[in-house]
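Structure, as structure tokens:
Note that this complex is displayed minus one protein chain, with the remaining chains in position.
Letters A and B mark the chains as written, and numbering starts fresh at 1 in each.
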Amino acid sequence: MIKILQRLVFYVVAIFLALCINFLIPRLMPGDPMNMIFARFQGQMSPEAIAGLRQAMGFTDASMASQFLHYFTSILQGNFGVSTSLFPARVGDVIWQSLGWTVLLAGVSLLVSFSCGTVLGALAAWRRGSWIDRVLTPALIFIGSFPYFWLAMLLVYIFAYLVEWFPIGHAYSDGSKPAWTFAFFVDVMRHLFLPALSIVLATIGGWILSMRNAMVSVLGSEFINLAHCKGLSDRVVLVRYAMRNALLPNITGLGMAVGYVLAGSMLTEIVFSYPGQGYLLVQAVRNQDYPLMQGLFFCITLAVLLANWMVDLAYYWLDPRTRGQNI
Amino acid sequence: MTLLRTLVRQSPFHRAMRDYPASLLGLACLLLLGLGSVLLLPFIGDPRDFIAEPLLGPSTVYWFGTNGQGQDVWRQTVAGTASSLGLAFATGMSMTVIGALIGLIAGYTGSWIDKILSYATNIALVIPGLPLAIVLAAFLPSGPWSLYIVLVVTGWAWTARVFRGLALSLRSKDFVLAAALAGESRLRIVSFELLPNLLASFASSAIGATIYAIGAQVGLEFLGLGDMNRVSWGTNLYWASNDAALLTGSWWIFVPTGLCIALACSALTLVSYAVDAVNNPSLRAEQVLNKRLRDPLRRAIGVTPLAKEIRHALNA
Partner (left out) sequence: MLSTPNLLEIRDLSVAFAAVEGPDLLVLDQVSLELKAGGIMGLVGESGCGKSTLCRAILKTLRAPAYIAGGHVSWQGESLLDRPPPVLNQLRWRDISMVVQSALDSLNPVVNIEAQLLDTMRAHGYRNAEANRERLAELIALVGLEQRHLKAYPHELSGGMRQRVVIAMALALNPKLLIMDEPTTALDVVTQAEILGHILDLQEKLGFAILLVTHDLPLALEFCHEISVMYAGRIVERGKVGPLQQNPQHPYTAGLLHSFPQPGSKAQVMRGVPGDPASFSSLPSGCAFHPRCTQAVGVCPELVPKLEQKGSTTVACHNPLQASRAEIGPTSESPKFMPNKKLQSLSSDLRAVQN
């Protein structure tokens, strides 16, 4: 219990740090961010508008401390400011719209990749010398060495351009309206398939390898040997004795992988113009839309930390040693 | 010098390389890519020259064809390989050295220094790298150093965690205590008892860091956040995407670079197999026996094989 609370505190500290980074970076960088925005609008903003924007973004003449306080309180209220590239849309609204798509893409890809990779990794360790171990694993690792977005480009080239089985981009067909209908669901799935496939292909090799190594390590343990001595069947030893123990270090890895998958999915979103957070972030960078950029960074960080915390909870549930009571 | 020679000859790396021919293959690929590209550089001419019509397919004249701006893709690939591998090794090494130092200090000194350093490490691990890198790169002035700084700042944490764990476990290992009790000087303790272990972990971390550096560097450049004046893997792909290579069906623009990246990363991964096996003896023991089995697929798990199931068995 205490450990869970300690971890929670840790995550709160991390979020706070992310906020500080968000606050400090534009102020530490050379040049006045307002000048950049001004330049972008090429002098089409009236001085009052500029002053108003400066106020809204917190670049006032007040001291650093009070600026930070102002910034902090607005964040708590969910006010991330106004986007400059999508002016006058509020950053908060823009982020909220894209959140769902990112969660869908990254979530589905991570789940599929982790579960398939873990099972294949266990099989590769169990039957060393089999085709899973000698052929499939190295092949998937090689495929995983390609950058995420390169695989995305390749898949688009082959399956969307050459054979046209799947759409080239976006989350759903242009012109159709989002609705809770089966037809829309199918449409979304069709648009989700290639992006998700590219992320799965890019990451599954890593899961297979890490599960395989964890299994090999566990299979060398004393209790596995005793399980064999007890006359237990191969299947029982594999699943209940080996996998359940080898899974633990992989679950830890899952927490960290969330960050990586989110990063990779951002690049994939670019290739597919998939309207998620990553796509938005890159657009924001290209348009030098700093408020949106900062808002997205904060949101992505929050999501990753949340996912990490959930993985921690899962770990506590799965490993009885963490609950450490003594009879 | 003799110290080095002894370390190498007695080193488990020697043996590991022999057991894992795939790793030697990986090493060879790396050398080919790295040295090959560097040696070819003076001979290929300026990759940024506009030499022909854009979007020409591969031919005997232009081996990899031309890109969307009329530049020679072969030249761009070679130059990109040299540039990207160079930066990747430099950043990978830096990340590993910095991370190792921080981790070792944290693990070895303990107390409040350790608490602060490991808390910082954990936070650095948990804050997502690429978004942070994007934000940092967006704010930093574009130039050759920004990418280096961004990569090192976001990539040191993993190695730090590994080395802290290593320092903790080595600190309590009996042989260090015994050596210290026997009055061995600290330098001897470090170089003979701890070094082989540390070397293997360092090599393993350096390889992982380099793989990360390649991926992150290419990713950032693809987004247009690197030094766009360089010719590198990432910028090649950036221009490929910008020039709509996909939509015009010009696969030769992005395929060679992608293959080079994959080759480099796979080669690094293969080498890491051998390095990891040094630290993990049970992997090797299984390997040794499996190679000698007559019928490896039919071997029952958890059952000791008989002499007749093994080649060149001792018949006692």
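Quick note on the criterion: a contact is a pair of C-beta atoms (placed from the backbone, for glycine too) under 8 Å apart; a residue touches a chain by one contact, two chains touch by 3 or more.
What you see is a predicted model; the values in this text were computed from it and never measured.
Residue in contact with the omitted chain (choice from A:Ser83, A:Asn245 or A:Gln294): A:Asn245. When you scan A:Ala227, A:Met293 or A:Ala307 for touch with the missing chain, the hit is A:Ala227. Contact between chain B and the unshown chain involves residues 15, 18-19, 285-286, 288-290, 292, 300, 302-307, 309-310, 312-316.
The chain not displayed touches chain A at residues 220-223, 225-233, 236, 240-241, 244-245, 248, 318-321, 324-327.
To be clear about the criterion, only the chains that are shown with their structure count from here on.
As a whole-number value, the distance joining the C-alpha centres of chain A and chain B reads 23 Å. Per the touch definition, chain B reaches chain A in the complex via residues 22, 119, 122-123, 125-132, 134-136, 138-141, 215, 218-219, 222-225, 237, 240-241, 245-247, 249, 251, 254-255, 258, 261-266, 269, 276, 280, 282-283, 286, 290, 296-297, 300-303.
Considering their complex, residues 10-11, 13-14, 17-18, 21-22, 25-26, 29-30, 126-130, 138, 141-143, 145-150, 153-154, 156-157, 161, 213, 216-217, 219-220, 224-225, 227-228, 234, 237, 255-256, 258-260, 262-264, 266-267, 270-271, 281-282, 285-286, 288, 293-294, 296-297, 300-301, 304-305, 308 of chain A touch chain B.
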